[in-house]
Every structure is written in structure tokens, then in C-alpha cells.
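Shown here: the complex without one of its protein chains, the others still in place.
Chain IDs A and B follow the sequence of writing; residue 1 opens each chain.
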Amino acid sequence: MIPGISIYEILTVTSILFFIGVYGFITRKNLISILMSVELILNASVINFVIINKYLYPDMLQGVLFSLFIIAVAAAETALAVSIIINLYRQISSVEVKDIETMKH
Amino acid sequence: MERVIFYILALIMIVFAIASVTSRKMLRSVIYLLFVLCGIAGVYFLIDYNFLAAIQLTVYAGGIIVLIIFSVLLVHHIEMELEIAKPSKQIITTIACLLGLGVFLTTIYAHEFNVVENSLTTTTAEIGTKLLSYDAGGFILPFEVISVLLLAAMVGAIIIAKGRKLEERSQKSEDSSI
Partner (left out) sequence: MNFSNIILIPLVPLAVFLLLGIFNQKIKPAVSGYIGVAGLLTSTLFSFYTAYQYFFVHGKINGVYQTFVEKTVWMNFTETLRIDMGVLIDPISVMMLIVVSTVSLMVHIYSRGYMKGDDGYTKFFAFLSLFSFSMYGLVLATNLFQIYIFWELVGVSSYLLIGYYYTKPSAVAAAKKAFIVTRFADLGFLIGILIMGYYTGTYDFEILNNPEGDAILNWASTSFMGLSALTWGLILIFLGGAGKSAMFPFHIWLPDAMEGPTPVSALIHAATMVVAGVFLVARLFPLYYFVENGFALNIVAYVGAFSSLFAAIIAITQTDIKRVLAFSTMSQLGYMMLALGVSGYDDHEGLGYMASMFHLFTHAMFKALLFLGAGSVIHAVHSNYLKDMGGLRKYMPITHITFLIAALAIAGVPPFAGFFSKDEILVAAFEHNKLIYFIGVFVAGLTAFYMFRIYFGIFWGKETKYERKPHESPISMTFPLMVLALLSIVGGFIPFSEFVTADKATFEAHLNYPLAAVAVGVGLIGIILAWIFYKKENDLADKLANFFGLFYKWTSDKFYFDEIYLFVTKKILFNLVSAPIAKFDKKYVDGTMEGIGNKTVWTSDKIKGLQSGKVQDYGFAFIAGVVIIALVFIYLWTN
């Protein structure tokens, strides 16, 4: 508990962070930037887990443990994404989204 | 006191998050993201989850950000300017995001949270015990699954990143066998 700060204010901050991430995910044209936006979205939701655990069920640890797992999964995901980006860069010398549209066919 | 700190942290997070998703310089954008992640770690400190804050700092700030910086350096010139989306698309996206935010916030504020006043401190030992417990409510199974996932991700990352070289090598061996 942060003295003087209600759960509403914290949730407001995380919601704002989440939508900034969404905005980045949609507008950026670069794979690495998109990856970063995804990290932002993930982090915003992780805070929510932790905050709700702390404010509503302080005698439990589920939220904390879940955020640990999310961090681990995010790390694995980032590692794979970066390796894919590097491989792609080797193949087509670009990491711009517009160059990898071939999936649509 | 904590209140002031939280507001400062919130301000830092939001400002740098916006800067991160709008900056046209790749490397700066990554550094702004680093600040946001550190701010989040600060929030964890404020609510007394020291272990989680430490994890946040080491894994995100220390690991993921470094990884992203490496990939940026591998595929970009540092000074390269990024393309940005068309203004119309930016506006539409902004409107959609604001609308979504409105929905979120009105829903949150309309809900009566059953807040429990407390000042409990969670130690690392508690977390560790819970994580490795196989009693009811223990997390041993997800813990093991995550470890397998991390191993698989590691192997996958290596293979994907080295894919071309492996191919070449196998081709070479085929050539020599012929």
C-alpha cells in the first residue's frame, strides 16, 4: 500500500501506459519498435496484477507469482523475437513492416 | 512523501512512454523505454515488493533492454530516422486509444474495490517457498513449465538466429558428399 494513493489512481496510470503501448503497436513501422510497444503493454498489465494483489488480497502471493511468470515469458518472447528480426534482416536487409507483407498472399 | 514520489514516478512513466512510442530515433526510443521500466520498478519498491522490483530491474532493464539495444545496433545506423505513420492514421489511432481508455477508466471508477488496509511486507523467502511448494496453491508445476519454456526459447532463438549458417553448412556437406 502506498499511503495516500488509492487503487484508482494507480489503475489509471497503468491504463494510460497500456494505451500508449497500443498506440505504438499500431503506428510504428519498425519491427523492433513494435516489439518495444508490446513490452510496454505487458508491463502495464503486470503492474495491474501486482497492485491488485497488494490492495485487495495482501495475504496472498498469486499476483506476484503471476507477474514473475509473465516477466519470464516476456523475456523468452523477446529473445525469440530478436532472433527472428536478426534472421529476417540477414535475408531481406530490412526490418520494416512494409517489406514483409508477403504473408498476405 | 510516498504520494509525491508516486506522482513523480507516474509522470516519468507516462511522459517517457509517449516519448518512446513517438521518437523518430531508434536508440533514443529504447532508452526512453528503459526509463519507463525503471519507473515501474520504482512503483514495485513503493508497494514493498522489493524482490519483484529487483527482478524487474535485472530482467527488463538489464536483460531485455540490452538485447533490444544490441539488435538495434545490428540492424540500424544509430542516427537513422524512423518512418512515421501518416497523420490521418495517427489521429484515428489516437481517437481509438482515447476511446478505449475512456471505457477502461469509466469501468474502473464505476467499480467498488474492496480494498484491505494493510502494511504487510513480503519477503523473498515467502515467495521462494510458495513458488516451490507442491501443496495446495503451490506453484511448482508452472515453475517447471516455465523453466522448460525458457530452455525451448533459448534453443529456438539460437537455431533461428543461426539458421542461414546451418543451411550453408548442410549444403556444403551435401556438396562434399557428392
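The criterion applied here is as follows: a residue touches a chain if its C-beta (ideal position, glycine included) is under 8 Å from a C-beta of that chain, and two chains touch if they have at least 3 such contacts.
Here the structure is a predicted model, which is why all the values come from computation and not from measurement.
In the complete complex, the residue from A:Ile5, A:Ile34 or A:Val64 that touches the missing chain is A:Ile34. Screening A:Phe25, A:Phe49 or A:Phe69 against the full complex identifies A:Phe25 as the residue touching the chain left out. One of B:Gln56, B:Ser71, B:Thr93 or B:Thr122 touches the chain omitted from the figure, and that residue is B:Thr93.
Interface residues of subunit B with the unshown chain, by the touch rule above, are 93, 96, 99-100, 103, 106-107.
Residues 22, 25-28, 34, 97-98, 101-105 are the ones on subunit A that touch the missing chain.
The working rule: only the chains that are shown with their structure count from here on.
Centroids built from CA atoms put subunit B at 5 Å from subunit A.
For subunit A in complex with subunit B, the touching residues are 1-13, 15-24, 26-30, 32-33, 35-37, 39-40, 43, 46-47, 50-51, 54-59, 61-62, 64-65, 67-69, 71-80, 82-87, 89-91, 95-96.
Subunit B makes touch with subunit A in their complex at residues 2-3, 6, 10, 13-14, 17-18, 20-21, 26, 29-30, 33, 36-37, 40, 43-44, 46-49, 51-52, 55-56, 59-60, 63-64, 67-68, 70-72, 74-76, 82-85, 89-90, 93-94, 97-98, 100-101, 104-105, 108-109, 113-120, 122, 126-127, 130-131, 137, 139, 142, 146, 149-150, 152-154, 156-158, 160-161, 163-164.
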